[in-house]
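With one protein chain removed, the remaining protein chains of the complex are shown where they sit.
The chains carry the letters A, B and C, assigned in the order they are written, with residues numbered from 1 in each.
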Amino acid sequence: MLEYFWLIPLVPLVGVVVNGLFASRYIRSQLFTGVLASGCMLVAFAIGLGSFVQLAGMPAADRHVEIELYDWISTSLVHMHDNATGVSAAPFNVPFGLQFDPLSALMVLVVTGVGFLIHVYAIGYMKHDPPDKGFYRFFTYMNLFASFMLILVLGNSFAMMFIGWEGVGLCSFLLIGYYYQKKSAGDAAKKAFVANRVGDAGFLIGMFTIFFTFGTLDYDQVFAAAAANYQVGAGVITFATMMLLIGATGKSAQIPLYVWLPDAMEGPTPVSALIHAATMVTAGVYMVVRSNVLFSLSPATMTAVAVIGALTALMAASIAMVQNDIKRVLAYSTVSQLGYMFLACGVGAYAVGVFHLMTHAFFKALLFMAAGSVMHALHGELDMWKMGNLRKYMPITHKTFLVGTLAIAGVPGLAGFFSKDEILWNAWAGPNGAPWLWAVGTLVAGMTAFYMTRMLIMVFYGDSRMDEHTESHVHENPHVMTAPLVVLAILSIVGGYVGIPANLQIGPLAALHERVDIVRWLEPVTGGHSEATEDHGEADAHAMLPQSDTLVGPAVGGEAAQVVARAGDEPAIVLAAQETGGAEQEHAEDHTALEWTLMLISTTVALAGIGLAYQIYGRGKPVDEPAKRFGGLYSAMWNKYWVDELYNAVFVNRAKDLGRALWVFDDAVLDGTVNGVAEATKQSANASNEFDGRVIDGTVNGVANSVWSSSWVFRALQTGMVQNYALVIAIGAFVLVSAYLFL
Amino acid sequence: MATLGLNHYLLLSALLFGIGVAGVLMRRNVIMVLMCLELIFNAANINLVAVSRFRPDMTGQVFTIFTIAVAAAEVAIGLGLVIAMFRNSQTVNVDEIHLLKG
Amino acid sequence: MENMPFALSDLASLNGEITLAIGACVVLVWGAFAPSGNRTGSRFAGVTLLFVLAAMAGVMFGVPAQIAAGVTSAFSGQLAVDGYGSFFSALFLVAAALAIGASFRFLDDEDAHAPEYYFFMLTSLIGMMIMARAADLISLFIGLELQALSVYVLVGYLKKDRRSTEAGLKYFILGGLSSGIFIYALSLVYAVTGTTNLEAIATSLAVPGTTENPILILGLILLVVSLAFKVAAVPFHMWAPDAYSGAPTPISLFISVASKAAAFAMMIRLLFVAFGPMAASWTALLAVVSVATMTFGNIAAVTQDNVKRMFAYSSVAHAGYALMGVVAGTEYGITAAMFYLFAYTFMNIGAWGMIVLFRREGMPCDRVNDFAGLIHRSGWAATGMVIFLLSLGGIPPTIGFLGKWYVFGAAIEAGYGWLAVVGAINAAISIFYYLRLVKVMFIAEVDEDVTLVTSMPLNVTLALSAAVTLLGVILATPFLEWVQSAALPF
Partner (left out) sequence: MSPTLLTLVVFLPALGALAIALLFGKERENEIRWAANIILFADFILSLFLLRGFDFDTTELQGVTRMEWIPTIGVEYFTGIDGMSLALILLTTMLGTIACLSSWTYIGTRIKEYYVYLMILQTGMLGVFIAFDFFLFYMFWEIMLVPMYFLIAIWGGKNRMYAAIKLFLYTLAGSVLMLVGILALYFYNHSVTGEWTTNILAYYQLSIPSDLQWWAFLGFFLAFAIKVPMWPFHTWLPDAHVQAPTAGSVILAGVLLKMGTYGFVRLSLPILPEASIQFAPMIAILSIIAILYGGLVALMQKDWKSLVAYSSVSHMGFITLGIFALNPIGLQGAVIQMLNHGVSTSGLFLVVGLMYERMHTREIAAFSGLGKVMPVFATLFAIMALSSMGLPGLNGFIGEFLILIGSFEWNPVYTYWAVWGIVLGAAYLLWLFQRVMFGEVKDDKIAALNDLNLREIATLVPLAVLAVWMGLAPNAVLKTIEPPVNAIIERVHPGYFDGSDITPPPLPSIPGAQMAADTELEPVDEPLAALPQSLPQVLPIEG
């Protein structure tokens, strides 16, 4: 399979072409369109899985397959700015190249696997749309999105990533604006794209800096050259990574560019699940992890990543605590969880970031789809104040939603617990970790538990607040929608066991850890730098050993469980310790104790959050008590800290004002002479009807006007009196004489 | 007694020229304007003849003969035009002919 | 030979002028006996055309034969026998032939007496040809006056038309003034140099100190003034708009081209041959005059609603362009000015000829709006007019562009780059009013009161002008070679 991995992004294109061109006129069948679209995803998933297995069978160091389909761009010579790498000039060549390595493999499985489930779900969800109008359009866009997303994760250079990067942005635009009759949907779509473009501008500059530093955009060459030629803290690397970070904050909805994501909920719920929870928004995280070699060379950027992640997590979680719109809560929750991932990357725990990316994909997709299931049953109702006690009507949705809530809240044993705990541990103990980062993370964990529980209670428990008509129609959704929920629920439970923290590696868990460990799996990508290996020289040595066996995990967990374990390896926690040297064993024990402590605290905080939410909302009566109790703070959170308003006032409106001002300038000044001669303008307006209606005439017109008015002046000299003419001749002669005399 | 030199003649002709030009500029009657034109021609003639006399060279006098002939023709044509003009507009006043302007 | 006032062979070099003089007599005498009125104009036109063509043959074949035989001057140095004179003579004759084409029907429609009209046209032609060939101040003056006096009459020819007589009178008064200045200037020059022969003047100027003589300088300046008057250069141009717009249109056509070319012919020979040693002085003066002329002419034309006045100002501006060649003060500059006048002849005759077409209620009409919707009436006429206008504006592929190429080039070559820039800007300004006419012709609605009065000779005039204007660049080589060989050596 591995030699065919390049087909993965192309398979969904089949769906795009067939559905896009023929569905509206010739096919007109929801079943065909839906099955084709989902089928494409399934085939892509199958190819991805096959390649994954094959990749896992290879030695860790060799897990890297690259293919260049054709020369995309190749230009003439470019001179580099930086000679550190020894390349002074090179052509700008970008092959259309794809690569398959542990990170890409994992991302492919998440994208195609979760994507497939969401496609299936969408067949049910979108069934109200006619097959030849919205329905086919929806699936065409979805497949197109998948294709671009796969290019993004499979590309072998920054330029390839950029294709996918912009492509998914486009699909996001199209899908957010799917209900285009709604103005809000159109606005949201545009906002999403433009906010992303701001990030892209950063990405581009970062990319250019990289090119002019290394003479290539190919990952392997860039990272190798960077590791070989640059010291930690090199200015150019810091600049490049900062710029990339701007791009990442756009795509992954981090401060300061997160504002588009909540609005993006205007799209259909499967879109929110796929694009704005599971896949596209994680592209920023993917990019940071992919470029970890560069980021690790720049402590400043790393700090920025961590701080942005932490602050975003905190801010978004606080907003999520007070929202009433079911999808907005989830949207802010997504922003918050993405902040977690950034936090992980920022402290240097890239693999853990990816780990959380994966588990988050499971439970957030699940939550969105469950919320969509609710909406679907309630005819599009989004306000949680108009729900309640739905568990009675929608048992499967309820149960899966419950699983998702527990998972995200970090209840021990579920997926979110493991990944979140790893992040918190690294936030404290990682190479760039700091206690305050851990504290923020832990606080966010509590808030997460709080708002998720609040949501769960408001939607599924308590008394029904639906109106009668709605209530009478509420029903559980068909299997095509609930089956994906169940699969994702299972994944949300077991998905965490691919990355068991060090302190829990006891008994059967230790055995499992030895077989499957996501961190170790990603080591070829994330572990190639100094911090990761210092404490684990031994692990490196082990990595060199021939593989004793390769196990394919139980099928139960879908793709995620199929992680290769290598016998005889030490737990390869990437960022195990800050200090170097010393006895490994002692460190391990210290860490274990600390890790236990921290884990207990965070679990307690999470449970406290659940308890608090139950305390406030779980008593059967909907209350707006928090609103009263925390007046100012509540209102700040409710209004999302007025960031949208601020951006509108500072950027959007200023840009519009500037545009308007320039337009006036264009008309008045450039296009009208310094309108020195008011007379001229007046006369021109009178004299020539082609100038009509132009109140403000501009520079160019002004020249014309002065010509025009001087024409009248000149004509006035021509009085018709012959003696005046003679006089002018005499004066002319006199002037010539004097000119001759004085010059 | 000072003898008359060439410069005296040149001065005289310059005066005559000036008077002629001033007349053309200021006289309202078109006949007078015509006569002032003749003054200008005659200024030139004085120059030519005087120069011819002071540096013995006949060309100047020949030139003068031609100039006088031309001036006669000019007056003839001029008067013809004045008559045509007078028939149309009943005036010989140059101030009053300004149909064409601008 | 030495004692003879002139050799009989000198007459051969006058064959063109003599032919025309005979023609003039024939027309005049026949006219005296022929019954007047009743649309007899075309007969006289035909006869005149015949004589003009015969004179053309004389100029084109007779004079070159003399040049080939080594003759350089005739009548004791009064007339030069050279290609320069022949070139301009031919140009005047072509202009006259085309003007006659435009006059055929015009005179009948105006009910004007034809014989004297053609008589004066012929005499003015003789005057122009002598102007172009005179190598002595005396013949120069006579040629100038012959031309000028004839043209005064022609301008005022429509004696029942107030505008025509007014134009004639004004032109006469101002022309007389300028002639007076001219002859006075000549007398001053004669006073200093003691000779009237152009080359002899140059020789005497070569004597050190002569050129600083204030009398000479005053003479030169007054000379420049009167020459500038004759070519209608600003600020001595004021007669031109009135004369051109008042005159009968075919006469405007004729004098705006031929008289102007004759004045340039005279100016170039006078300045270059006689005052070559003082070139630095007059180029500086003329550079200023050139700028003023282009700019003033173009700008004043912008707001004109009367097409004849618009073209009158436009022809003022064109004198400014042609002056650029003179200002250059080089042989290239002479070539440029000559070629520019050549190009100008055809495009301007074409444009003026178009005005002859238009009549409102039987009267000639010349408002810009009278051209409205021409494209709907006659695609040929409209297309032709566009060609003429583009050419006047200096836009390729017309001959006007090649003319601009030459004069701008001459200015640049001589180091007057700034003058070329001014010329270029002026070319753009001029397009402004030319386009106005195009706009009216192509976009405005047809005015039903206006009729198009065509006749075969006029059509031939227009077609010939259009052909030369349009194809002049594509087939430029023979024209250019002619001009180059005819340019005065300097």
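Just so it is clear, a residue touches a chain if its C-beta (ideal position, glycine included) is under 8 Å from a C-beta of that chain, and two chains touch if they have at least 3 such contacts.
None of these values were measured; they are calculated from a predicted model.
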Among the chains presented, those that the missing one touches: A, C
Options A:200, A:421 or A:514, residue touching the unrepresented chain: A:200
Contacting the left-out chain in the complete assembly, out of C:220, C:420, C:450 or C:486: C:420
Which residue of C:16, C:350, C:409 or C:457 touches the chain not shown here: C:409
Option touching the unshown chain, where A:72, A:596 or A:712 are the choices: A:72
On chain A, residues whose C-beta touches the chain left out of the figure: 24, 70-81, 83, 88-89, 91-92, 96, 159, 162-163, 165-167, 170, 173, 177, 180-181, 183, 185-187, 189-190, 193-194, 197-198, 200-201, 204-205, 208-209, 211-212, 655-656, 658-660, 662-663, 666, 670-671, 690-691, 693-694, 698-700, 704
Interface with the undisplayed chain - residues on chain C: 375, 379, 386, 390, 393-397, 401, 404-406, 408-409, 412-413, 417, 420-421, 424-425, 427-428, 431-432, 435, 438-439, 442-443, 473, 476-477, 480-481, 484
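By definition in this document, only the chains that are shown with their structure count from here on.
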Pair of chains joined by more contacts [C-beta pairs], B-C or A-C: B-C
Chain closest to the middle [Cα centroid of all protein chains]: A
From chain A, the most remote chain by mean C-alpha position: B
Chain centre separation in whole Å, for chain C relative to chain A (CA means): 79
In chain C, residues with contacts to at least two other chains: 169-170, 173, 177, 181, 241-242, 304
Residues of chain B engaged with two or more neighbouring chains: 21, 24, 94, 97, 99-102
Of chain C, residues touching chain A in the complex: 169-170, 173-174, 177-178, 181, 217-218, 221-222, 224-225, 228-229, 235-236, 238-239, 241-242, 281, 284-285, 288-289, 296, 299-304, 429, 432
Complex contacts: residues of chain B adjacent to chain A: 21, 24-26, 94-95, 97-102
Residues on chain A engaged by chain B in the complex (per definition of touch): 715-716, 718-723, 726-727, 730
